[in-house]
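Shown here: the complex without one of its protein chains, the others still in place.
We call the chains A and B, going by the order they appear; numbering starts again at 1 in every chain.
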Amino acid sequence: MSGPAYNFAYLNEQTKKMVRRAILKAVAIPGYQVPFASRELPMPYGWGTGGVQVTAAILTPDDTLKVIDQGADDTTNAVSIRSFFSKVAGVETTEDTDSASIIQTRHRIPETPLREDQILVYQVPIPEPLRFLEPRETETRKMHALEEYGIMHVKLYEDIAQHGEIATSYAYPAKVNGRYVFDPSPIPKFDNPKLDNSPALQLFGAGREKRIYAVPPYTAVKSLDFEDHPFSVSGWDKPCAICGSTTSYLDEVVIDDQGGRMFVCSDTDYCKKRRPA
Amino acid sequence: MNAPLLQVSGLTKNYGSTPACNDISFALHPGEVIAIVGESGSGKSTLLRCISGQMEPSSGAVAYTHADGRVTDLFAASEAERRNLMRKDWGFVHQDARDGLRMGVSAGANIGESLMAVGSRHYGKIRASAEDWLSRVEIAASRIDDSPWSYSGGMRQRLQIARNLVTAPRLVFMDEPTGGLDVSVQARLLDLIRGLVRNMKLAAVVVTHDLAVARLLSSRMMVMQNGRVVETGLTDQVLEDPQAPYTQLLVASVLQA
Partner (left out) sequence: MAPILKIRKLQKTFTLHHQDGAEIPVLENFTASIEKGEAVAISGSSGKGKSSLLKLIYGTYRAGGGSILVRHKRTWADIAQAEPHDIMDIRQHTIGFVTQFLRCVPRVPAEVVVAEPLLERGEEESAALRRARELLAHLHIPERLWHLPPSTFSGGEQQRVNIARGFSARFPILLLDEPTASLDKKNRKRVFELIEEERGSGTTIIGVFHDAAERRKASDREINLD
């Protein structure tokens, strides 16, 4: 079989080098958004072009790749990206979190604890956490540079004023290594504690916005909060309807036309392994 | 005599080859209110922007003396230091409240942001301060969660003042604080500003074209024309015994009105 002659992992070597430089800088300055020359990919923005470029730049022929979308390995986005790399890099792919060396994710962190020899690559739509209140990029860069982060609490203040609690439930801002406030991409805030002190390297790629940032292994990530409204995550009052887990993140699934619904693990791999054989 | 709070020396700002402010020097002492008057185009707003650190002058210096006696040369200092100063020690009241407020968030958040910017992280305390300040600027505490868009012009201006004063600054810059408001609303606002400035022992630089505002708020005046200061003095001196031809014209035209 002789397919089209793609370079390994689709991007040319020059581009991968450029992306790797950005990644190295991002790792050196945890939480800092490093600009990079985002390339066109054979998929639209919003499909994870940032994550794909990061993955392409770090991928080696020996890697095993897992791709999840909202925790699931079997959604269109996840399947497409997996088959993309399978085709252009010929790497092995997997749905098993433990066997993966690189996990590209959209909007979740796997329930299975990650290891030092794993890299988690996030797809990021909007990397700038300050944009909600300050649309000017020149100003937000200055605010990061000078650690002027008071404004971040304005959104949390508004939450409490309106809802009696911090209602922000995803893309919950956090401070990395005591310095940069960052947007952990639209993962549920349920996953924020997993960001903290993780043994795995965590890389974030925003294709449309042309930014890469990182949380190196074993780096402190502290979710923002108020002294009298500390950061907290709430669980569910029912276990997963399939595997019975009481500690995982659950999705609500509508099961019939009568409005019947059930709650199941969003991490399909985790759920599958817990299921009785 | 204490060191001046703000010492402006030889400040010049050119737009191209045209000087908007020409070689201006003055000192402002703690607790003192100075009014800069002049018609539009006289350079008073440019001067205000320069001395408040928002615009770099072409030449000249602005020195600020901190509460602990330390002196910061505004334009020799790092931007971080300058912004820190603006956040902690200074306030700036814009003519158009929309420029000074964050219109997308509630009134309470507008006041709270100033506190959060200087490190407050206790929601209950922030909210209590916001409520206290709303009442001090005569806005019902029940309006705390409303958007500034739902406020009248006068209320927005009072909210902007609360947002500026909640951190107890030492120096406040005001650019035509009552401009664009109805006369009756102006009077109330002026009264309020006057009371707050006195009670908090604030120093202030007020830019206005309105001599009545200057008379009510300031103890000292600077009259500007074509980028130059043509006359300075105590407010009653300038208004009752104007020396410069331009000041005489200005005072006379107001009294006839």
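Basically, contacts are C-beta pairs under 8 Å (C-beta built on N, C-alpha and C of every residue); 3 or more make two chains touch, one makes a residue touch a chain.
Source: prediction; values computed, not measured.
Taking the complete complex into account, the chain left out of view touches B. Here the missing chain is touched by one residue of B:His29, B:Lys88, B:Arg143 or B:His209, and it is B:His29. Which of B:Gly104, B:Gly179 or B:Gly233 touches the hidden chain is settled by the complete complex: it is B:Gly233.
Of the candidate positions B:Met103, B:Ala187 or B:Met200, contact with the unshown chain belongs to B:Ala187. As for the chain not pictured, it touches chain B at residues 1, 29, 32, 187-188, 190-191, 194-195, 215-216, 219-220, 232-234, 236-237, 240-241, 243-245, 248-249, 252.
As a convention for this text, only the chains that are shown with their structure count from here on.
Centres computed as Cα averages put chain A at a distance of 45 Å from chain B. Put simply, chain B touches chain A in their complex at residues 79-80, 83-84, 87, 102, 104-106, 108-109, 112-113, 115-119, 121-124, 126-127, 144-145.
Chain A meets chain B in the complex at residues 133, 142, 145-146, 148, 150-151, 153-154, 157-158, 160-162, 225-229.
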